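Provided herewith is a single structure, encoded as structure tokens, for subsequent inquiry.
All protein chains of the complex are present and in place, except for one that has been dropped.
By letter and in written order, the chains are A and B; residue numbering begins at 1 in each of them.
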Amino acid sequence: MATGALVCEALQTVLNDDRLFPPDPATRQMARELYAHTRSLPIVSPHGHCDPAALADDLAYPDLASELVTKDHYLLRLLYSHGVQLESLGVEPLDGSAAETDGRRVWRRFADHYHLFRGTPSKLWLDHTLCEVLQVQTPLRGDTADDVYDQVAERLTGESYRPQALYQRFGIEFLATTDGALDSLDAHDRLRKSGWPGRMVPTFRPDDVVDPERPGFHQRITALGELTGEDTSTWTGYLSALRARRATFVNAGATASDHGHPTAATADLSRHDAERLFHAVTRTGTSPADAELFRAQMLFEMASMSVDDGLVMQLHTGAWRDHNLALAARFGPDIGSDIPRSVDYVAALKPLLDRFGNETSLTLIVYTLDEATYSRELAPLAGHYPALRLGPPWWFHDSPEGIRRFYQLVSETAGFANTVGFNDDARSLLTIPARHDVARRLNAGHLAGLVVEHRLADHEALDIAEDLAYRLAQQAFRAAP
Amino acid sequence: MATGALVCEALQTVLNDDRLFPPDPATRQMARELYAHTRSLPIVSPHGHCDPAALADDLAYPDLASELVTKDHYLLRLLYSHGVQLESLGVEPLDGSAAETDGRRVWRRFADHYHLFRGTPSKLWLDHTLCEVLQVQTPLRGDTADDVYDQVAERLTGESYRPQALYQRFGIEFLATTDGALDSLDAHDRLRKSGWPGRMVPTFRPDDVVDPERPGFHQRITALGELTGEDTSTWTGYLSALRARRATFVNAGATASDHGHPTAATADLSRHDAERLFHAVTRTGTSPADAELFRAQMLFEMASMSVDDGLVMQLHTGAWRDHNLALAARFGPDIGSDIPRSVDYVAALKPLLDRFGNETSLTLIVYTLDEATYSRELAPLAGHYPALRLGPPWWFHDSPEGIRRFYQLVSETAGFANTVGFNDDARSLLTIPARHDVARRLNAGHLAGLVVEHRLADHEALDIAEDLAYRLAQQAFRAAP
Partner (left out) sequence: MATGALVCEALQTVLNDDRLFPPDPATRQMARELYAHTRSLPIVSPHGHCDPAALADDLAYPDLASELVTKDHYLLRLLYSHGVQLESLGVEPLDGSAAETDGRRVWRRFADHYHLFRGTPSKLWLDHTLCEVLQVQTPLRGDTADDVYDQVAERLTGESYRPQALYQRFGIEFLATTDGALDSLDAHDRLRKSGWPGRMVPTFRPDDVVDPERPGFHQRITALGELTGEDTSTWTGYLSALRARRATFVNAGATASDHGHPTAATADLSRHDAERLFHAVTRTGTSPADAELFRAQMLFEMASMSVDDGLVMQLHTGAWRDHNLALAARFGPDIGSDIPRSVDYVAALKPLLDRFGNETSLTLIVYTLDEATYSRELAPLAGHYPALRLGPPWWFHDSPEGIRRFYQLVSETAGFANTVGFNDDARSLLTIPARHDVARRLNAGHLAGLVVEHRLADHEALDIAEDLAYRLAQQAFRAAP
């Protein structure tokens, strides 16, 4: 049947055209129609971790394994849980010990364990990327690893697989990267000056100059002063320096900041207390309580600056970073040992919301790793405060079941319009279409269920499907062309 | 097909006869049968916030917008989150500043934003109320606001749309209002003496004379003494005064009390400590810790009095009331900025349960806004303690998805018979049928799923459907005629 036609026969069970649609025939038919309506809408990608230099340089991808395996902490974590050593996947120890450098061998090792990913979103994304983006018709298994590797290697030599060509082919309209406060934004500058017709913008991520517990904090405060010509040994100078960096980001096209904090704590200290705290944390040996309070105060300051400069504020919170002591010591951060914890938003955000919650000029987008807060805290908060919006399912919850739970738990209380569409959070441009496709299919399925249960009219569902796929992200992130 | 016939053609997608039934055809057919069986059962409404004077006076409703929009905090909150000012919806600031007084203009404003409610229970209830109760065939949109308003205005002039006539038409058998401990119960008295054949009873809600943190607490303690002739400057006199008020409520037909506390804390202090605490909190400047302990002790005292006078005890807990500082200062409470928080029941209720948990003469009904406690705490507690029953999904969770989650999370551990049927919690009599209808449809859908999965026989499902729609509420709230 036409609607069920296979995209890639060899991968038929994964890339069936009906994948991720609900089983009930009437619901599935409605999901097909809603999906067809949004499938080809442009991609707005307001939050992710693609390398800006890759797009600016527009070089061919050197190797499949380093692009899709070695830097994907979703894959590293699960492989590691089954005893696969990170060195064997190409992750380099900090001490310079040997790691696998042969991409083909990394790829084989990954393929040998690919069955462990059955039922995970990682497999959905990778199958889509291999089949739809890289046009590989061979299902990935241990015994096909070389074949797949060779096919992809050949593809990646072609002009049409360079980053800028892929950007066009994918229909991307807006692509935000994530950049440290001290970043030169050089790649962004080069790309903008090149006359490239796409739109890649930086995102201001100041964690490593506002979190006193990050290694190197003090040196970076000094560097921040040097970069901006402000005296960052004073509270006033420090804030001015941050304002200056934000302005630089705004000039480079940024529409948003992003804040990754262990908790959602915010604080509204007096100027005097804030100043004293600043001096406490910029000395060495600050206490965890001071560090937490300083981060809390800095979220407040960032909100205040956002009211002035218009940067949309993203708050990603709730992960215990680098939980695995030994692994973090050996490899550093972002190798798959971050673990979510229970988070409180209601008391934590109150100081910030007391001051800025009623500001319609502020957009604060909150993301969570604690799904218990969806219906209990976040939907009620987003369904009330004008400044607050609720970010899409994030990280571990950016998955078919996670997306379903998000809508089931959130939309009855907050409505769809207090959410902000999809974030792909991608580490590689190659995986962006896969992630949006999964989300659009899940959106279609959820809305189809509402239509079939007569909770939405079909024209309403079509309208919301477009919102979720495109308009809400564009509006919330101020990304309109 | 007959079973799928439309009630109101113009609103077909909302008021389809199959609305809210599961999509699978066999399950839907079973749901239709279960629903048909309970659709016309009398309504027992043991918890809500209808105005007793409206029924006693039996006057025509003056205005659609003030009745259905201005006093509905579900609507206010979502509108406010999208920047609609509460004054423009007719909510009057405490300082006497101007608010919209023209109902038609409030209604238009609401209609202009009605699309924001797509997928929310508020829209389900309102569509039902407009179409089924008020017989309006026009779907509500910005461009139909006036037309709908005019049609309703005409209806509301008719005798058959007065409160007492609606009470009969709706098939209500028992209607409890919620009344402060100092309330004169005048409307209840008048109605009872009028010879009206219906049954409206008060509910004893003593929060503002047991919570030292409520503004005006001290004056109300004095008023309590004056009203009862007890010396409420002493612990003994205070308790006697409360006993006297409870007796007055019982005489006015009350079968239940209701307690809205921030947490579920209970305490069993010695008489000496309780007395000392009473004196601490009835002086000005009491500490938050003392206030919390006093509320905890008062839940214990209320349970003790319930064992004596038979009032069923409802505990609604877990909301941070008036979270939005500026809005609460401007408009006062109940304008949509209450936010749920994480709640512990297991330690909190233990002092009360240690003393009264095994009392079969006590019924304590617990409600939650923290769905994480359904399967973890409340179903196990209600599935063990004879005195404990579990209230239906409340507030943010009184929704299609919320009701489904409730049964999925609760009934396997607590059984259906430890739940207490449905509460409409309605602010307007006009919306009562809509709320019960949504619940009965969801109940039918859930039970139908159990039948089709052969987890219940159909005769068992019919029996439980009647329990959930009617008998459990009647039994738990001692509301039998």
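One rule holds for everything that comes next: a contact is a pair of C-beta atoms (placed from the backbone, for glycine too) under 8 Å apart; a residue touches a chain by one contact, two chains touch by 3 or more.
Quick caveat: nothing in here was measured; it's all calculated off a predicted structure.
For the options A:43, A:111 or A:124, the residue in contact with the chain missing from this view is A:124.
Mapped onto chain B, the interface with the missing chain covers residues 22, 24, 26-27, 342, 344, 346-347, 350, 353-354, 357-358, 360, 372, 375-377, 379-386, 388, 408-409, 411-418, 449-458, 460, 463-464. Contacts to the hidden chain, counted on chain A, fall at residues 13-16, 18-24, 77-78, 80-83, 115-121, 124, 320, 323-327, 336-342, 369-372, 396-397, 399-402, 405.
Keep in mind that, in the parts below, only the chains that are shown with their structure count from here on.
Mean C-alpha position of chain A lies 40 Å from that of chain B.
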